[in-house]
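Note that this complex is displayed minus one protein chain, with the remaining chains in position.
Just so it is clear, A, B and C label the chains in written order, and each chain counts residues from 1 on its own.
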Amino acid sequence: MTDIVDRDAAASGTEQIDHIVIRFAGDSGDGMQLTGDRFTSASAVFGNDLSTLPEYPAEIRAPAGSINGVSSFQVHISDHDITTPGDAPGVLVAMNPAALKADLDRLMPGGTLILNTDTFDERNLDKADYTTNPLDDGSLNGYRVIKVPMTTLTKDAAIPLGVKARDADRSKNFFALGLVSFMYSRPTEATLEWIDDRFAKTDLVRQSNRAAFLAGYHYGETTEEVGHRYEVRPAHLPPGEYTTITGNVALAWGLVAAAHQAKLPLTLGSYPITPASDILHELSKHKNFGVRTVQAEDEIAAAAIAVGAAFSGHLGITTTSGPGVALKSEATSLAVSLELPMLLIDIQRGGPSTGLPTKTEAADLNIAMFGRHGEAPLPVIASYSPSHCFFAAIEAARIAIKYRTPVILLSDGYLANGSEPWRLPDPDDLPDISVAFATEHNHTLDDGTTEFWPYLRDPVTLARPWAIPGTPGMMHRVGGLEKEDGSGNINYSPANHEKMVHLRAAKIAGIANDLPPLEVRGDADADVCVLGWGSTWAAIDAAVQRTRRRGGKVAWVHLVHLNPLPRDLGDILKRFRRVIVPELNLGQLCRIVRGEYLVDAQSISKVQGLPFTAIEIEEAIEQAMTHVEELS
Amino acid sequence: MTDIVDRDAAASGTEQIDHIVIRFAGDSGDGMQLTGDRFTSASAVFGNDLSTLPEYPAEIRAPAGSINGVSSFQVHISDHDITTPGDAPGVLVAMNPAALKADLDRLMPGGTLILNTDTFDERNLDKADYTTNPLDDGSLNGYRVIKVPMTTLTKDAAIPLGVKARDADRSKNFFALGLVSFMYSRPTEATLEWIDDRFAKTDLVRQSNRAAFLAGYHYGETTEEVGHRYEVRPAHLPPGEYTTITGNVALAWGLVAAAHQAKLPLTLGSYPITPASDILHELSKHKNFGVRTVQAEDEIAAAAIAVGAAFSGHLGITTTSGPGVALKSEATSLAVSLELPMLLIDIQRGGPSTGLPTKTEAADLNIAMFGRHGEAPLPVIASYSPSHCFFAAIEAARIAIKYRTPVILLSDGYLANGSEPWRLPDPDDLPDISVAFATEHNHTLDDGTTEFWPYLRDPVTLARPWAIPGTPGMMHRVGGLEKEDGSGNINYSPANHEKMVHLRAAKIAGIANDLPPLEVRGDADADVCVLGWGSTWAAIDAAVQRTRRRGGKVAWVHLVHLNPLPRDLGDILKRFRRVIVPELNLGQLCRIVRGEYLVDAQSISKVQGLPFTAIEIEEAIEQAMTHVEELS
Amino acid sequence: MTDTTVRLTTKKDWTSDQEVRWCPGCGDYGILLAVQMLMPDLGVAPENTVFVSGIGCSSRFPYYMSAYGIHSIHGRAPAIATGVAVARPDLDVWVITGDGDALSIGGNHFIHALRRNVNMTILLFNNRIYGLTKGQYSPTSEVGKITKSSPFGSIDPPFNPLAVALGAEASFVARTHDLDRKHMIETFRAAHDHRGASFVEIFQNCNVFNDGAFDDITGREQRPKMMIDLKHGEPIRFGPDRERGVVMGADGQLRLVDVGDVGEDAILVHDAHRHDPSLAFALARLSNDDHSPTPFGVFRSIERPDYGTAVGAQLAAASDKKGPGNLADLLRSNGSWTVTADM
Partner (left out) sequence: MTDTTVRLTTKKDWTSDQEVRWCPGCGDYGILLAVQMLMPDLGVAPENTVFVSGIGCSSRFPYYMSAYGIHSIHGRAPAIATGVAVARPDLDVWVITGDGDALSIGGNHFIHALRRNVNMTILLFNNRIYGLTKGQYSPTSEVGKITKSSPFGSIDPPFNPLAVALGAEASFVARTHDLDRKHMIETFRAAHDHRGASFVEIFQNCNVFNDGAFDDITGREQRPKMMIDLKHGEPIRFGPDRERGVVMGADGQLRLVDVGDVGEDAILVHDAHRHDPSLAFALARLSNDDHSPTPFGVFRSIERPDYGTAVGAQLAAASDKKGPGNLADLLRSNGSWTVTADM
């Protein structure tokens, strides 16, 4: 833990700015993700609020220097509380022509360009389809351009240490990091320490990176090029202990916490798939928490393993994305019929089919709600920020365990890889979600003998008793055929089937009684209400703030529980003259609330593999307001 | 072909009735399905309109004599056009106590009971949980009971021919058939001929069945027991050539016809599952139509085989039910992305999970509409009667081929096994649904060279060209990753993805322009409109007729196309004050139209594994009417 | 295991109250009886026993056992059982499956459960037909078989289930048949006592849709000359007077010979414990139809770590190394910093 001592504040001639969006772009081989990560951590330690957006190609390695091979990392640092990685970056660091070509149009007009001039040779210009050299064809006139021969300077710094030229080249991302760290007054210690232990094993690499980083930093100090530096003051985050967290890590930790709070061992069945794999990776590290992970042969087996584990008294979990979600429908439907707790976690990505594996989307709400044959209702909940993934995991587990039902938890690629500072919760404040296994007979026959009826429900929750193997006298059989209410024996009678279909539906619907009232953010008396779910939270939050700062009135309801819908949602929505529903799909939640409440909600759709920008939502709110005015 | 000469009309002392519902019930081993089938055919040949409902246990053989082992077959014969297998049977033939126990409560008050008294011994009464013998405990007083020692009489007739006692027993269902045939004046020739050639190979069995049938028929003639006979006059069916057809056979023939009309070879990939297996069985008989059937290792492979066949220029089809539908989602999503024609046929059964394999349900509309990850829209159509399955198959193929899209065709267990007389269509009247494969380059590069672009769409249908292997110069690659509009090259750019998502959606939505206007049946000026889809057609039709006969006004719209919805549906529904949607699910179509048109449609739900009865729908219409009156 | 496992049980303790629903004469009855008679001998308790099945006639089996049971979904039993066995290595896990359930739709889970050596005893009821769905050919049906889905005869060459299992690294592989209760019980016992994945193929007669499929081998009078009884460490001989035997040629081909012709010493000695599965494979392929001498008994039984135990060992090792997990530490594990009030 480093205490915040504002080392560089002393340094004079620094201009204070309230926030800055910086985008690091280069070839997949240039280590931009690492660079962005480090800059983020340094800023976090410095006390800024921040939000990040990593983007990288689906190919393992697209051809070096090609536009497809561009990998970038955008970070938004601020002295006030923010939620989005920012719309148009103010600074673009481009390590090669392809990166410039790919990301220039995102840079805000008049923004700052930091270019590695060494790479602007014919070969690389060709690969980026440049016919003329942007460095001198005037096409960059609209920007503040900082030209730095990073490769050369890095080599000059590293080679004297005995580093081979080829290896020295690999350190140039640290040169860039050093330069930007100087320009935006980032403390250097943390980064240097990090370099030291990250590359402890390979001393030459360590030295080379260190040298490159300092060379970049000093280059900023010494050259005219850079002009004066900027400083984004620490944000006034509530006091407390913080860490920087991505959605997938938060989700994995949330699952560990959920198992801990449920006093159940955790068994994960999973099959690798982008962008969900990292949850499998993270969980497989924590075996000392009693976490069992099985890399299954496919998604069907992964889900089946979760069902088997649930029957055996574990918190059974399966994680996936894209086509994997479709493959889990069969086993999930079994879990609905067996009425066993199980978590199906879907890190949504672009579809259909293999789609856009590395891009974000939120188009799996339909399959989560309706993607099972027959009447097979189950709860669906969605996380809305990287850190919220931690709590969403616990809430999903709470519902699954209490109601003995599979629960689908939706996250997405943007939350999965995006990061933010997170004020650590006190583990003791986490809810107790434990459950008692059934150990006693619950039914008496006419002759007075007693037996165990696996489908004799709790009158309130309608949950069936959970008796696990190893419990004497409670042996029972469950299966996917329709069963008699109570005894659980196979039963095809018309009346019983109708009863069971309604009981299963009522159990899920009843969960609505177990949800907190919805929070209407913004202006309760506004004409326009934004209804959101999932990762649109960040952009909506920023847009609502801006609108209100500009004196506009707007309300905002963000759903975590998508099935059942909160009981008060209908009344709330009916209060407004215009309801807009921004979604990274073609309007899936919108269609659902329209059917549910006959409210003329309007879909605001974006399906580009990217999150909404605050501006896009702000404009949608604008339009909704004008629409209302026109009506009146 | 037998011409209709009303042989028994001459016979005097027969009472004319307009319709009768007879239910044959016995042990699975008693051959009730065969008996019912024969009675149906005889009635069909006699010229009655009719409708049937077979019901049998899910177990291969439940214990003989047990209630779970009861197998029954209900047939409704009439002198006017009817559509349902009838609500309460007027006659119940019960071959053993279990059958009586299981089906008595269906019999209409005062109805006729025909019982095989030989089976009412202690053992069988026990197995049916009878504590006292219904033959003499007065419990049957409310009915007209005809007691016949069928087993004994059958043996008396057969043993003299040299049949072993044990085998003779097996003929008793023919005794029952003979008896009922006499009572309801069925012609005997057709049945005797049928017995002769069905059992040609085993002469003793043939003789035994013949003898039993005649014994039954004569028993009717000679004994007092039966009293006078009834006659249901031939229905005034429009002139033409007829056959009796079940939904699955009609569907299979429709697929053969579709391939023929499309001038495409047919390849079916399927994995057996009740109640869809019979389509695989039927199609595998027709290899001389160039029909290829592959019994795949599982449903995933079955769907994948259809995709591979489609890519190769065949009409690729896959058939399934229940959990099999869920398993086909992944490959169907690929077909959506590849934009290839393919038919996924779902014979719906009771769910969730394994559910009720042999019972009917219509709860797969949701998974058909929304059961794929990402935005993966496709057309969904539903057949509404056994014979309509033939035309629905052709329509599904027409859309799939014309728009290069997978199409889901929904039928259900009731249509699959139910039968009705079908006036044979003239093959020459069937639509030409053929398509031209692409054979020429469709894109010219700047340098003047031409190439083939697999995703360059038809401006009207938005369908992409279908170029098949074997075509020189048209080699191309397709895949599940997002692709550039036009060239079809892999492309992850935000703008292109959004464009492709909207193009795929627009292509499917555009099919609405290709649909005939909806037919509003009944009273267009009624307050109440019934919106139906699928097999509810029969019950709705009867209910609407009854309501109107009683002077009530009601309108009825029945959907064949569920996605896209017909363009005129919204306006039509808005015309009525009350819209009710009867469905064999918890209101799946209802929710969709509510969301689509903000019409306050009301769900009429039944989830018992059984079709609606006309009375149930009639009552729902009643209630809707009173509701409207109360409003005014 | 809880101490209850030493409590003695009787067949009755293992028989559920559900009435058995197979066709009269079905081979499944005999298998059920054999298992119910064996269980008391195993010294295990019903509450520590789980039967997992897929879908099929055979898969109804768990309902008839008074133990914990899951009648799951078609083909997925080995995967669901993997979940049980990984979560609870203390339990006795049995998988009941059919030739379609295990080898058609369930093929992938089947081979992976064997490869991982997950602790479960898999009983495959091989009747060479799809029974429950009323008689389509299965992946073990012979070429040319006429069924509802192959009216002109099946063209799919069948799997040899033992060969599939051996190709998939199975550590225990055996074969028995539904007409010999004693042999079934001995084979099931050996399979149960083997730690890891045990696979037993049971020739089972479906008297309704595929009656007599195995008569040429298991028919009373056929047995002596058609059934080759494998015993570890013993020369592989058969025949009414054990006059026939099996030898391995230098060309790597097994042959059936008259012991008289080659001499006793030339007869191949069965080695079920050999790590290399090649011999077991060759024996499995000795007959590839149901009309020639066919080996029964334990083909292969080797020791290797079972999956559930290995998973548990990694957990134990991790706890020993890092100590039991602590949430607060976990949340800090990626580094943390403090924001103080006075800012």
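Throughout what follows, a residue touches a chain if its C-beta (ideal position, glycine included) is under 8 Å from a C-beta of that chain, and two chains touch if they have at least 3 such contacts.
Here the structure is a predicted model, which means the values were calculated and not measured.
Shown chains touched by the hidden chain across the complete assembly: A, B, C.
Interface note: of B:77, B:128 or B:294, the residue touching the hidden chain in the full complex is B:294. Mapped onto subunit C, the footprint of the missing chain covers residues 104-108, 111-112, 115-117, 139, 152-153, 155-160, 163-169, 247-254, 266, 268-269, 271, 274, 276-279, 281-282, 285, 304-305, 307, 310-311, 314, 317-318. Listed here are the subunit B residues that touch the chain not shown: 1-4, 41, 44-45, 47, 234, 236-245, 249, 253, 256-257, 260, 265, 267, 269, 286-292, 294, 296-298, 300-301, 304-314, 316, 330-331, 334, 338, 423-427, 430, 469-481, 489-490. Those residues of subunit A that touch the chain absent from the view are 59-64, 66, 68, 271-274, 277, 280-281, 284-285, 287, 293, 295, 297-299, 323, 353-354.
In the analysis below, only the chains that are shown with their structure count from here on.
Annotation: 43 Å between the Cα-based centres of subunit A and subunit C. Averaged C-alpha coordinates give centres for subunit A and subunit B that are 46 Å from one another. Mean C-alpha positions place subunit B and subunit C at a centre distance of 40 Å. Residue positions 55, 73 of subunit C are each in touch with at least two other chains.
Multi-chain contact residues of subunit A (touching two or more other chains): 330, 334, 338, 479-481.
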